[in-house]
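Missing here is one protein chain; the remaining ones are kept as they sit in the complex.
Labels run A, B and C following the written order; every chain starts at residue 1.
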């Protein structure tokens, strides 16, 4: 038996769960996990079903047929197939180190195909983890070339997920649109507080008692993308900006890794500008 | 349309979800929430389904019929019917105050039918919240009488849930058995650490850096009942036992209230000695 | 021996701690707790010293003399004297109930002298806790009268702390200035996110994964006052605005109570627009 994952969303109508479960029974599948949500805001229905079954293709065909009248958007995937992932990085290595270490330990179902950075400094770490690494100086002049290269890698390598692991450049609106709902960024604050640059400095100035990190999908509207995961940690008046930064890095790494895991396990669905997360 | 809740558990077999959802479709019901879990430890299946439907009795009959071969234990209840609840208390009023205040604000779907205490001191609070209150001196000699009175109230009043809101007496094994899976206690530590008396003193002696509270079902095996909810809060070396106690009380109240809410919303199911919680 | 608390701030200069401790030794006092902080941002020094000593007046005189050259702002207070407090409230009673219950249990060193509200509804709760209550209809026309009454109560009753326990009206700039650094508000979001009205609605729209509460000093710049305490709690996509609200109320009550405790124990000092908190 294979472990498969069905994700499906459609306008909410009675009978949809029964239709899906019928298709699963019909191919001899066994449901091991089922979550569903009907959004009162958008009138949309979402589900994620983990199924033990013989044949991915047969299950997919059965679900497609059973939900034919529901105008559904669906996917049936192998639960253990690692998601093809591209990392973008700059100089700070904590988030990237954490992702690569967890992937190596089998904790994250991703296949890190390549790392692209705008600095050389993380090259040895990439080498240690055995991941292809390329660095490019990204200036206003060369940015279009860099972004063209990102697009090319995404297309040539069949990239399903792009992770901005503290990549410190703003992507162009065109690239954001190209990567819609498949690029995850980690912002080093508890959004919507402290958007933009230097959030730790802003947090220090404001004197907050907790700082946080937010993993969200990349959109052209900076720091406004749909939120996947957030965490906070307690701070106090004695901490200067550098200390807030150090304190926050563990949150950043952990929050990003959790968001990547949720995405790679097909637990994140799009509900307008918000996410539905099936943990 | 009424808001109904189906809870069901049975030995895990393929087709059970499809059978239930079929029954719901058949009576024109609409699923608004569905959670399920198959326990690898006990081979048992659990589900909770929230349904908008016309007729509770019709839905119940349909689900009973549809799951006839599955050896299922099931219940179909009105989601908005408050659970008939008896509180046991002693002198400390924080947990009881919290429950009564939340109930009054409509936050907890319970109907507090009566408070029974082994002291007089909480009588004015009961009066303020308009709940019948009776106090009994509980000594080794009178304990059987008190417990007989508890049984009588449970039976005469149709009590579905007994909450020990910092009731500082140990129930007899017989009463524990009588109240199995329908009596919730709050223990003022993070179980299984610091069982028994004076957990805050034990925590101080051990020098822990977090203290907690545990809401669990009452069993005759003291402090070993199935856990429903737990919370912790950070403490430090400067705090003496009295300060730990004050610090912990907010956790106690909140943890107990959350456990009561989960129970009253039919979100707690029994899996051997453990709980399945559908949040 | 009395338990006294010295709080002092001054421009940072070597020798200040030695000067203060010298004064304490000179009057035969014993230090039981000492905290200090030098702010790199403002070059200011802050300390809080708990002292067991015979005579508050003698200690105050000694500290004043010893720190004569330091341009210090200082106070020597009895640690066990409850702070004279005025509550402002509207219709929601959770924060007020929590404060009154904790005060009654001896957890908060405050003396709630009076409650002023713009609705009648909390009158029975005030009566139950034995606190004077007055309600006033607050309209644009009557607001100046209400605020004049607040000032009068503050002055006549020697009020040291005003707590806005979910008081749903904006105070005038004049009253904010009058109450500077002695009025605490609870905002039902994790500031600086979701300022202004309906923060739970804003949080729902933005799809955040944690919601919070912020206790801060009242200033004429709405929701921008110095932060004293913050807390968060995890939420998810299934929660509508009403559920976020219920979920957030426990955080609000707890965060406000903690801020009031810190203030009443003289643990909150002013460092420009930020707070120094000596826990």
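By definition in this document, a residue touches a chain if its C-beta (ideal position, glycine included) is under 8 Å from a C-beta of that chain, and two chains touch if they have at least 3 such contacts.
No experiment lies behind these values; they were computed from the predicted model shown.
Peer 1: Considering the whole complex, which of A:107, A:177 or A:221 touches the chain not shown?
Peer 2: Of these options, the touching residue for the absent chain is A:107.
Peer 1: Return the single residue from C:30, C:54 or C:169 that touches the missing chain.
Peer 2: Considering the complete complex, C:30 is the one touching the chain left out.
Peer 1: Which residue numbers on subunit B touch the omitted chain?
Peer 2: 37, 39-40, 190-194, 206-210, 212, 226-232, 236-238, 240, 271, 273-277, 279
Peer 1: Touching the missing chain, which residues of subunit C?
Peer 2: Interface residues of subunit C facing the absent chain: 14-15, 17-18, 21-22, 24-25, 28-38, 234.
Peer 1: Which residue numbers on subunit A touch the omitted chain?
Peer 2: 33, 93-94, 97, 101, 105, 107, 124, 128, 238, 246, 249-250, 254
Here is the rule we go by: only the chains that are shown with their structure count from here on.
Peer 1: Between subunit B and subunit C, tell me the centre distance in angstrom, where each centre is the average of that chain's C-alpha atoms.
Peer 2: Each chain's C-alpha centroid was found; their separation is 36 Å.
Peer 1: Centre to centre, by mean C-alpha position, how many angstrom separate subunit A and subunit C?
Peer 2: Centre-to-centre distance between subunit A and subunit C: 41 Å.
Peer 1: Residues of subunit A that touch two or more other chains: which are they?
Peer 2: 37
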